[in-house]
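Worksheet: the structure to be examined is printed underneath.
Apart from one protein chain that is not included, each protein chain of the complex appears where it belongs.
Moving on to chain A:
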Amino acid sequence: MKKEMLTGNTAAAWGARLAEVDYIPAFPITPQTEIIETLSDWISEGDMRTRFVTLDSEHSMITAAGAASATGVRVFTATSSQGLMYGFEMLYTVAGWRVPLVMINVARGLSSPITLGPDHNDILAARDTGFLQIHCENCQEVLDSVLMAYRVAEDEKVLLPALVNLDGFYLSFTREPVEVPDIDSVRRFLPSYEPSHAFFRADQPMAQGVAVLGGAYYSYFKYQMHLASQQALGVYKEACREFEKEFGRKYDTIEQYRLDDAEYVLVMINSFSTLGKAAVNRAREQGIKAGLLRPRLLRPFPEEDIRNALKGKKRVAVVDQNISVGKGGILFSELASCLYNEKHRPLLMSFIGGLGGKNISHEEFAFIFDQLIKGEEAEVETPHLLYTQHEWEEMQKLKEIAGRV
């Protein structure tokens, strides 16, 4: 095992390289381009024996990825933001084909206004498609999650495609020391893909993705996907155990940070949860019993683990880096529905921060803890958009320059 300084993007590329993927259909979009450029270089230099094809759009790219997977090869691809949206129709389609491809999404805000900074509206829009979703906080986790994603997706009990998500800019271009495992241990953890369920061969004609006429049949197939995704929870946990045995790093469906004795909890995902952890540390220094819960797996949603982790907690702030326009934070809704049937459930508060990559400052975290401590007495609207006075003033200035105040 060697350590290298890798960006989130190149860590993702290493994941694909170590998984010895057969096929990479590609289409560029910022900030994921570094992933496919790196892979393309490796392939042309002979470091990888993989077929690399540039497609005419993400819609075509996801289709080609799914079709190749359905023919029985291991497929990797990557996209981001508008690209994910452009291929959106095919997310449902290839998930319905039950093919275990792995796709990286480098999270980025959605147009319009068009922007480059990250938030999670792109990836969370895909949460109902049938793709499994793993969300990463750091570069090491990106590499590891690609390997785990194949392991889970290809399991006969699952057979669903997977998305691995990392934040644009904050993680895609952050360089960190990453342990790059040796290929033999990877092969032990993730043997080559030998599908038995469905593929196209001359002696075995098969119709795949055929029409069903009638809701009863349609419901049947859709529910099968749901059950498969539920199965993935167990398969994932098993994969975590074996991953730890092979590589020594421990993962779970959720990460609990200083949560044991915590009373006030932040719920955050992705690289911004690093900011959240720092805020927890600061709060602890001030004697606040703070902690953080980071769901790593969002589909399937690890409901039981989340319920257990939040048992006995006083108050929970969900910090959503997304906005469901007309409703609020998506993760907040997920948490609320997860805890609704609990007899003693914590008070839940909803904050929205980090949209389009907007920083979440110390003061804003302090404000969140302040509100958590006030609890029922707090007088903030919910969801509450985190926005500093300074940012407000900056915005006023821009509006003046634009000339329509």
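Points worth noting:
Rule of thumb we're sticking to: contacts are C-beta pairs under 8 Å (C-beta built on N, C-alpha and C of every residue); 3 or more make two chains touch, one makes a residue touch a chain; residues count from 1.
As a working rule, contacts and distances are computed from a predicted model.
Entry comment: the absent subunit's protein name, as recorded by UniProt, is "Thiamine pyrophosphate-dependent enzyme", drawn from "Acetolactate synthase", "Branched-chain amino acid ABC transporter permease", "Thiamine pyrophosphate-dependent enzyme" or "Succinate--CoA ligase [ADP-forming] subunit beta".
The chain not shown here is touched by just one of A:93, A:115 or A:388, and that residue is A:93. The residue touching the chain not shown here, chosen from A:23, A:332 or A:369, is A:23. Across the entire complex, the residue among A:40, A:82, A:208 or A:382 in touch with the chain not shown is A:208. On the side of chain A, touch with the chain left out of the figure occurs at residues 22-23, 25, 51, 53, 55-57, 59-61, 63-73, 75, 89-90, 93, 97, 200-203, 205-213, 217.
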